[in-house]
Each structure stands twice: as C-alpha cells, then as structure tokens.
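Take a look at the following structure, please.
The complex appears here without one of its protein chains, the remainder shown in place.
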Amino acid sequence: MTTTAITAIIVILYLIGAPILGGILAGLDRIITARMQGRYGPPVWQPFYDVLKLMSKEKAAVNKTQNFYVFCFLLFMIFTGAVFFAGGDLLLVLFALTLASIFLVLGAFSSNSPYSFIGAERELIQTMAYEPMVLITAAGMYLATKSFFVADIAAFSTPLIYYLPGIFIGFVYILTIKFRKSPFDLSTSHHAHQELVKGLTTEFSGPTLAMIEIAHWYENIFLLGIVYLFFAFNPLLGVIVALLTYFLEILIDNSNARVTWQLTMKSAWIVAATLGMANLIIVFFKLSV
Amino acid sequence: MIMRHEDIAIKIQPEELVGKVSGLQGDGCRLVQIACSKTKENNFELVYSFEKDYKFCNLTFEVPPDAEVESISSMCFSAFLYENEIHDLFGLKIKHIAVDFQGTLYETAVKYPMSVETK
Amino acid sequence: MSKRTIIPFGPQHPVLPEPIHLDLVLEDEKVVQAIPRIGYVHRGLEKLVEKQEYANMVYVAERICGICSFIHAQTCSQAIEDLLPIEVPERALYLRTIWAEMSRTHSHLLWLGLMADAFGFEALFMHCWRLREKILDMVEDTAGGRVIFGSCKVGGVRVDIEDAKLKDIVIQYNDLEKEIKEITDVFVEDYSVKHRLVDVGVMSKEDAHVLGAVGPTMRGSGVAKDMRTLGYAAYKYLKFEPVVETAGDCYARTKVRIREVFQSIDLIRQAVAQIPGGPIAVKVTGNPTGSSFQCVEQARGDVAYYLKANGTKNLERFRVRTPTFANIPPLLKMLGGCELADVPVIVLSIDPCISCTER
Amino acid sequence: MDILFFLVLFPLAAAALLLILPNNAIRSIIVWFSSIVLTAATIYLTFLYFDKGTIYFNFDMALVNELMLVIEAILAIFIFAVGLKYKKYLASILITLQAPLIIWFELTYGHALRPEHNLFLDNFSLIMALIIGIIGSLICVYALGYMKDFHNHHHEMKDKRNVFFFIMFIFLSAMFGLVFSNNLIWLYFFWEITTLCSFLLIGYTKTTEAVNNAFLAIIMNLLGGLAFAGAIVYMYFAAGIIELDKLITFVGQGNMMLLLPVALLSFAGITKAAQMPFSSWLLGAMVAPTPTSALLHSSTMVKAGVYLVVRLAPALMGTFVGEMVALVGGVTFLLASCIAISQTNAKRVLAYSTVANLGLIVACGGIGTAEAVWAAILLIIFHAIAKSLLFLCVGTVEHKIGSRDIEDMDNLIARMPKIAVMMVIGIAGMFLAPFGMLISKWAALKAFIDTSFILVGLLSFGSAATLFFWTKWMGKLIAMVNQKEQLETTVSGSEWVPLYLHAFLTIVVCLAFPLVSSTLIEPYLIPIFGKVATLGQGNMLIMVMMLAVVVLLPLGMMSGSKGTKIVPVYMGGGNLDAYTKFQGPLGMVVNLAMRNYYMDQFFGEKKLALLGVILCTSLFLVTIFWMFGVGII
Partner (left out) sequence: MSYLAKSPWLIHYDGSSCNGCDIEVLACLTPMYDVERFGIINTGNPKHADILAITGSVNEQNIPIIKNIYDQMLEPKVVIAIGICATSGGIFRECYNVQGGVDQVIPVDVYIPGCAARPESIIDGVVKGLGVLEEKYKKYGKKR
C-alpha cells in the first residue's frame, strides 16, 4: 500500500473513530469521576445519550449568526485532527486549532449575553495562557526531530520524552486547561454550579450544543494524540501513557478547587517560561553541538 | 431561658431615639433588631433591640400612623434593612435611610400588608 | 467610555440555591458595586398569626427555613413557653439541645458542601453531602423527618429518644467525626482551596460589630459571641467556648464552621452523658400574655424572636429577625472590590438563608 | 529608468498643484487622477522589472546633489526655527548636530564622491513601490472623504486641506525616492523628508497635544537621523563608500569595521520603525488625522525603518549586532502586543500592534537568514494592507459613532454591517489562520527556530497576547443585538472605494500568496542567499482552508439559521426584554453592559513600556560595549 493510502485510512479512521472514542472516554470520565465522589455514576454511553437527546431538541439561538460560528468550530476542530493524524505540519495543526477555538469564542461573543460574554473573555484568557506552551511544544519537537511534520515526529526512533521531559510536563499542565478540567475550568464547566452558569456555552442549546460536545470529543482525541507523540517510539506505550494522562487529568479535576483566572494565566505562562523554555534551551544546545 | 420583653424594655419618646442610640453605640452595644407592630389604637410600636456582653435592652416607643421616624442608619448602617422592611410592610415613614429602597425591598401583592386586611 | 460591565447575578442562578438578585458592576472581573434585590421568597408568614393558633405557630416557625428548621421551632416554643409561662421538663430541654446540635452539624456539612461547590470542588461537595446523609438518617430515626424534624412543640418535645438510641447516636458520631475530619482537612490544608478562601471577602472585627454581623460570620472576624452562652435549653449544663477565628476572611469563616461541627459533636456527647430521665413534655393550658424576646444561636447566627401576645389564642405579633437578615449588610461590605469568581464564595461564606431572611 | 523618475516626480507635481489650487472639486479630481496614475505606474513598473533581478542605474547629476543639499539646509533651518518657536530645544539641538555634519561632509567631500550607482531597483524595492503606489494612493483617495468629514466635525480648526494633501503627496514622492536609492546620501535625504512630513502631519491640528507629540516624533527620528548621518561619514572615511549595496558586500567579505555603520543604520531603522525604547512617538502620532496614521504610521513610513533593517539583513546575519537587533525587535513584539491588551482606544491598539509587528520584522531582519528575510517581506506586505484597512475602517467608524473607543463599537455588525465585516476581515488578516499575518508569523517561527530559541519564546508569548486583544475586539464588533439603527448610509464614495479595495486586497493577496512569493520575493532571495524558503506541503492545505473560510463565512450566515427559533438571552430569569434590559434592585430597569477585559495589573502600559525601555536600552548598551570590546569602535 502506498503511504498516501495509509494516510487516507488513518484520517478516515480518525473521522469516524474519534467521536466514538472521545464519547467513550467522556463516559468513562463521568464514571470514574462519580466513583471518586462516592457515587455510582451514569452508564458509559451516557455522553452519546446526551448528544442524541440534544439533537432531538428544538433549534434555537439568540440571533441568526450564532450557530454558524459553532459549526465552524466543529469543522475546524475536525480539520485540525485530520491534518494531525494525516501526519501534517504540526504548526499548521496548532494554528487550525487556534482558529477553531476562536470560532467558539466568537460564537459566544456574538450572542451578547452576559454569561456567554464573560465565558468568552475567560476562554480567551485561557487560550492566551496555553498558547505559548503549545507553540513551545511544537518547537521542542522540531528541535529534537528536525521536522515539524507529525509523521516524521511519530516515526522518530528515539523516545521524544527523553529530550523533552520538561515540555511534556508543561504540556500536561496546560492540557488541564484544554480539557476544561478543574482547577482551570474557568470559561465553562462540566458541572452545574459555576458562577458563570454555563459560561461560554450558556446561549448554545439543543443541536448546537451537541455540535460543541462532538467537537470536544474530536479535540480530546487530538490532544491525546500529541501526548502520544512523546512516546511514539513504542505505540503501545504511547497509547497507555495517553490514557494515563487522561486519567491523571480526571484525578486533578477531582482534587482541586477552581482557581482564579489570574492564577491560571500566571501559572501557565510561568510553566511555559520555565519548564518549557529551559527544556527548549537544553535541547537547542545539546542537539546543535 | 426567660427573657420577657417587659424586663428589658426601656420606654423612650420618639424624639429621644437618635440620642439614645448614639449613646448605646458609644457604649459598644450592637443593634440586634428593629421590630414594628400595630397596637390596638392603630399606632405603631417600635422596638429597637441592642446587646452588649449578652445583656439586652429594648428601646420602645409608640408613634401615630402618620408620624415620620428618624432613621438610625447613619449610626448603625445595618439598620437600613430593618427600616426599609418596616416601611414596606407597615407603611411607616422613615426619614433619611442610608440606602432607601423606596418601597421596593419587598414587592408585595398588597401594599403595606401588615397594616391592612389581607386574604 | 467606562469599562464597566453590568450583569445580573440571579435570581435564578446555579450557585445560588435560593433566589436573590445582585446587580454586579464589574471592571474586568473586579466587582466595583453590588446592589441586592430580595423579595423573591417573601411569603408574609409573620401575618399568619392572625389565622393560626399560637401552638400551631411552631409548625409555621419550623418552615421559616428547611435547614434551620429545628432551632426555629425550638425558639418559637421557648418564646411561647415564656409567655404562658410554663416550665419545660429537663429531659425535653436536653433532647432539644441534642436535636439542635444535630441540626447544626447537618447544616454546617451542607454548607461546607455548597461552599466547595461554589469554588468548583465538586468531589468535596459530594463527600460533605455523603456524610450529611448519615446525620439525616439519625434525625429521621429519632425525630421522624429529614429536614423538617417536627419533634419540637410548645411544652416540650413530641417524641422521646430511648437511652440506647442516644448511645448509638454518640457511637455513630464518633465514627462520623473521623470521616468529617478527613474532609475538613482538605478545606483547611488544600492549596487550591486556600487559594480561593484566604484573604477573600475580608471583614474586620470593627466592621463585624458595626454592621451587626452574627454567628460564624461574626466569629470569623474575631468577635467571641455565641448566644448559647445565654444558657437556654440545656446549654447551661454543658461546657463549651465560642469558636473564634481572627482573620475575617472566607477561610476564617470556614474554619469557624468546621470547628463548630466538632464542638457540636462534643456537645451531643456531653448532653447524652448528662441527660436525666423524666417526662418529655408538660400539658399546655391557657393563653399567652405579654411579650417575649428570645435570642437563640442557629447554625447561621443568632435568631431573634419577638412575640407579643394579648391573652387570646392568637398571638398579636410574631416577629423573627433571622441571622441572614443581619448578615446582609456585612455581605455587601465584603463584596466590594472582590472578583466575580469570588462572589459566590463570599455570598456563601455568610451561609445565606434567603427564605429565613424574607419569611 | 524614466519610470523611476516619473514615480518620484509625478507626486511632486501633484503636490504642487494641490497646494496652489485649494478648490474642493478640483482637488478631488487631481487626487483621483494622480492616484490612478500612480497605481498604474507602479503596476507597470512591476511588470517591467519583476523578472529582471537587481538593476543598478548609474544616474549622476551634480545638480541633483546640489539641489538636495539646498533643500536639506532649508529643512534644517526650518526645524531649528520651529524648535525654538515651540521651545522644544532638543529638536533644535539635534538638528544642529546632524545637519552641519552632513552639509559639511557634502561640501568638503561631496565633489570627490562619485558613487557608482545612485539608484537601483530589485524585487524588494518593487514590493515597497507597490505598497506605496497602491496602498498610498488608496489612502489619499480615502482622505478626500475623510478630511471633509474631519473638518465638519472640527469647525474650530482652520481648513488647511490643501496643505494636508500637499504633504501627503510630497511624502509619496519621498517614499519612492527612498526605496530606489542606493546612494546613502540620497536615501538619507528622502529619509529626512519623510520625517519632516510625519512631523507636519502629526502637528496638523495644532493642538497642544498634537504639537507635543509631533516634537516627540521628530526628536526621536532625528536621533535616528543623527545615527544615519554618522554612518555615512564613518563609511566614507573607513572604506570610501557611500552605497548601500557596497556596504553589504564589504561586510559580507569580512570587513568587520563596517559593522559600525551597519549598527548605526539599524539604529536609525529602529527609531523610524518605533521600536522600544522609541515606541512612544508612534503612539503619540495617533493624534494625527486617520489617513496619516494609515499611510505614514502603519503601512509605509515606518516600513522605511524596517526596509532598511531588512536590506541590511545579509550584513547582520550571524553577527552579534544582528542578534541584538533581533532581540530589540523580539522584545518589542512581545511587550507591545501585551500592552495592546490594556488599550481601549482603537487607534492605540492599532498603533501598538503596528509597533509589535514592526518588531517582528526587525527581529527577522536581525536574524537575516533567507527564511527570516522571506518572513520579513511577507510581514511587510500583509501588514501594510491589513493594518491600513483597519485604520481606514476605524477612521470611518469614528466619524459615524463619534468615538474611537473599542467599547463603543459593540453591535457594529448591525449598525454598520459592511464596515464591520471589513474590520473583521482586517482583524482576521492580522492574526488568524489562514490569513496573511499568520502565514508570516508561521514563517518567522520557522526562521527563528534554527537560530534563536529566545526569539521562539518571545514569539510564542507575543502571539498569544495578539490573539487576546484582536479576538476581544472582533467579539465586540460581531456581538449581535437586533437593533436597526443604521449609520452607514452617509459614508462617502471616496471612502468606500479604498475600503472595498483594501478588503479585497487583504483576501486576494492571501490567496495569491504563493504567486507573490515565487514571482516577487524568491527572485530577491536567491541571488543573496542562494536559496529560498517555503512553508512546504502545508501551503496547499492552508490554501484550501483559507478558501473554505472565505466561502463559508457569507454562505453560513445566510443559510445556517433556517428553522431556528430566536429566543431572548439568559439573564438569570430577570429579563425585561429579549436582549438588553433586566429588572434590577430599587425598582430600576437596568441595561446590560459588557466590556472587554483590560487586565491592567498584568499588562499595564506604564509598567511594560518602562520595562521595554529598560530592556531595549540595555541591549543597545550591550551592543556598544561589545563593539568596544572587539575594537570596532
């Protein structure tokens, strides 16, 4: 088989598999979370029930343009993952990811509703908080492998984690923001009782909310894909570490209060500037000598 | 525990109120509550309860329904809520409340419900 | 152009279990002004005295609030007993104390859970409420109700708790104490929790006094005052000191309530150890006269009852000043200059009970 | 060669006409006509020379040199006098330092000077000429409508539109001269003219604030001018040359002594490009009428600064001076982007963003590799178009809503739909994939990664900050309240045409970016570096993505809402109407208000600007010490 065909198969697998896998992970998340809280928790298929339920609800929006942004969010989130799993340029992937997130934020802005608005502002703060670390991760991977292409990075024979331990920790740190897990679930929270009601997603309902959910599944799989890259020299280990990371995030979620946006931003930038940059410098000199 | 109002009540004249309260404040008393009730003569009886070191004292006086009572919220800020409440429920006018809700603290179905016949 | 954001906070809002509205004026997320609007729960039950006989007012009082229910009933009974006047048997006083303290422990655990929820720590919320259920089970076992106990009446209490059951309660509380300790340690020590509580919503001792704060809100600011010291019910026979913290922030108020949970458990132990035998109620005859002023320590602070009777079956005035009512001016003070994310934390730090406030 | 002269002289003629014929109708005709001619001429120039490589013109005429000398002397006297009049003695002092130096130099050695090539033309000059010709002309046309409105809003001011247009066209002429000059004395001459134009236009309104800011600008630019003059004199004495191309070649051949003029010229570039610590003049320049901001202070004149630095890139590459220049750019990019977060005035946001992007270009120039220069030129192109579009939009909006505060622009999508869409295009063009500036930033990141991890860090953090302030602005624009107030109807035609064309260009240049790169930029890079840079396979994907967005945006808006019920927004149940009012306390009806975050405690202007001044000044000092250390000075 040609590499193109293999790439095509992987992308198709991603397009079909990611929401299923993402949904199951979300279901497991809810069960594990429930167990950590001394509860039994919903069935593992619950996220799918939720999305299917949302699909059968009435379509509504506060204005005509709002749902369009969410559609773009979903579209570009899928696109991001597709380019990633096709082995494309990591920087392009990250820029597409940013574009996708911006669409969600714009959707919230366009609704002009107080809690959406604050959610949007906070989402932007979060984006600003994690963005440097994400770019540094890509830069670190490039310095270690001399390529920005995911395919080359994945095929790199030495364990990437060996070169990039600091960047890995930094990335897991900001992954908490991306997964919208406590302590960094500022803009919108999975759980009911937040000062922002539902923040970013307050004005999205029914099928539109279902789109956001699905986009998150795609996003989560893609993010775990980046975690996988650090351990890609051994695919099985890569998958295990990705799952362990997800479990770790659930654990963090359940053992922390939500922190303020100030601390979120400060700490994410400090982590990026210390762990990330230090690791980058070491790799830069170690590999250039 | 027996705490009859009669035992701790100090009857005063309405115009003495501000002076007495400021005196109690100076002694380090804190405002516990302000209660209003209607008497048989359709007057308003006001009870200002103060406390210091678990000792209570109730300043009480009666005013006719159309009287205007001076607010004590300039001395005890927390009195503003009681005074607004009394105004909204009884219709007793209270002057110079620090934060005057102008009758919107409780938007009741019946105006001044404690002073009129209700369902 | 001012950079001020104006948003409605409530009346329907998931962090507020009860409807209250705050007009929040924000700069970035800093609250520069917070104006409350209340009245969504106002029923007007102070006027029910015209329709209910004095003995039935206990039931109404119990339903002023479903969390403070028992102590409302107790205070109301105390006031009416004061007016009649009648002497309540010792055992009934002890039982009232035990129930009151049980109600305090369940209320504080409930509050700890809500607080955890307000700062986004869901697991902690769940565990607080998991333990609270155990207390509710004991309440149901002894009084018959879960949140509305229904066991207090004028002249004493409605049901007795057998001595064996009392001992069992102590045993259960001993176990519970350890479990509660595990959870409260998280409140006291966890970094992220402290980050959300320390130096948030600070109120000085002077402000607490001037603004008329009550209960844990006041004691968190260093004012050592607890109306149980007045010695009503069986408190005159029990040993305890008011719990005080001095920092005046949300963390201090949380610590006050945590320590009060253990204090209450200790009081229950003392009460069970000392409870005398005898009748649990006396017959109530006659109609009340005169007026009574009662001040009793609830979980949220002191409640002040002012009852006026005129010798008929109906009271003339039934006036309740609830702890939250007194804590609203301090709350407004605390909210100035806080962050939006801290609004629910600060609002909850006074343990608001709006249905008490508005009656 | 004739067309070069035409491009320099034609705007001069137009300027002269505009000055002496202060009739509105005639002015309008002249401006439209000259703009069309200029645009056509630059396009014609491009077609003529884009595949010819570098062409040198050995044009030499003593008269021209003498004329320039006379004009320089007059300008010096003028600046000296104005400095005295307004008691800005620093300006007078600076001009008395540099003008006599250059005049003395020209009088004593000028006749001995026989530069090999006074003029030249390569693809970089062509790109600059295209920007000046097309964007510049469009802005001049825009200024017709804008200035009319401007004077309608400001009756207290004397209508000096003839002077305004005169300076604008003089400026265009000078810019053309600047990018075609190889003789540094000529370059210096045009450089000083642009400085003066900027000075006059900033001070156009003659308010105290305007005058102060005009002097701030000229003082900082004169500092650069002084360095420029010093560089010329030093070069002549050290190596006997005054040509740009020779300077670069000589440094390339290892003449380290010539790093000093390179450093001095870079310093001049940095002042002109308003890098920290000199960024404050550009902020102050925002008091000028908006077309000035668009033309001089974002798309062209400040670009002259980075033009010089990027020109010098081959000389800077791999040197310590280059690294320091790059760091000044990088630090400026990060800090200016951060400060922009704390700004609420739209023009100041644009100004800080300009400073930041110029910083990025300077950083690329300092790095000086093929990839970096490629990124730098892309940045110059995309930034010029998108930023000038944004300035023009803000100008129009300001006149219609009476405010240039971003917070007053909420719901613009309903009030001024076309302008709002154009602003969204402009903003997207500034930071979002798949638009131009992001492509350039991407290129810059790839250029930095092999050479400087510090710049990678600065870029990562800086672009995160850019993302914040652009998106929140965009959010304000697109916030929808179904409100029917229309403000757009009175915008004049001479504003619409440039706006539309700008928006069109923003998108088309993105689409045509591979073509631009292969026909205009790569031919410039190959002779110098022997290689080109690309973004690789990702290019194609990014193009597809871009197309998708451009097509989907309008389509989705129209079709996506079928069968959707429109419901009120959530206000905690307290709604009094669907969108804006809720029941407040004290019986009040409260209007919702939503204001963006400015995060002063993190991104406060004072704190960060001070930090920038300290950091960049120390970088300068380090460079000077280094040059002492290695014996260049």
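Order of writing sets the labels: A, B, C and D. Residues in every chain begin at 1.
Convention: a residue touches a chain if its C-beta (ideal position, glycine included) is under 8 Å from a C-beta of that chain, and two chains touch if they have at least 3 such contacts.
From a predicted model like this one, the values you see are computed outputs, not experimental measurements.
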Among the chains presented, those that the missing one touches: A, B, C, D
Hidden partner chain, touching residue among C:7, C:24 or C:67: C:67
Which residue of A:80, A:98, A:126 or A:205 touches the chain not shown here: A:205
Absent-chain contact - pick from D:22, D:514 or D:568: D:568
Contact set of chain D toward the excluded chain (per top definition): 565, 567-568, 570-571, 573-575, 583
In chain A, positions touching the absent partner: 30, 34, 37-43, 46, 49-50, 52-53, 56-58, 60, 192-194, 197-198, 201-206, 209
Residues belonging to chain C that touch the chain removed from view: 11-15, 17-19, 39-45, 47-48, 51, 59-60, 63-67, 69, 110, 113, 125-127, 129-130, 132-133, 136, 145-148, 353, 355
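Criterion: only the chains that are shown with their structure count from here on.
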Distance-to-centre winner among chains (Cα means, whole assembly as reference): A
Most contacted chain pair (by C-beta pair count): A-D
Cα-centroid distance, chain B relative to chain D, in whole angstrom: 69
Separation of mean Cα positions, chain C and chain B [Å, integer]: 24
CA centroid of chain A to CA centroid of chain B, Å: 59
Contacts with two or more other chains, residues of chain C listed in rising order: 5, 7-8, 13, 29, 37
Multi-partner residues of chain A (each touching 2 or more other chains): 114-115, 117, 197
Graph class of chain-chain contacts, one of line, ring, star, complete, other: other
Full enumeration of touching chain pairs: A-C, A-D, B-C, B-D, C-D
Touching residues (chain side chain D, partner chain A) in the complex: 410-411, 413, 432-434, 438, 442, 445-446, 449, 453, 456-457, 459-461, 463-465, 467-468, 471-472, 474-476, 478-482, 535-538, 541-542, 545, 548-549, 552, 556-557, 560-561, 563-572, 578-579, 592, 594, 596-597, 601-602
Complex contacts: residues of chain D adjacent to chain B: 585-587
Complex contacts: residues of chain A adjacent to chain D: 58-68, 71-72, 75-76, 79, 83, 88-89, 91-92, 95-96, 98-99, 102, 105-106, 108-117, 120-121, 124-125, 127-129, 131-133, 135-136, 139, 142-143, 148, 197, 202-203, 262, 265-266, 269, 272-273, 277, 280-281, 284
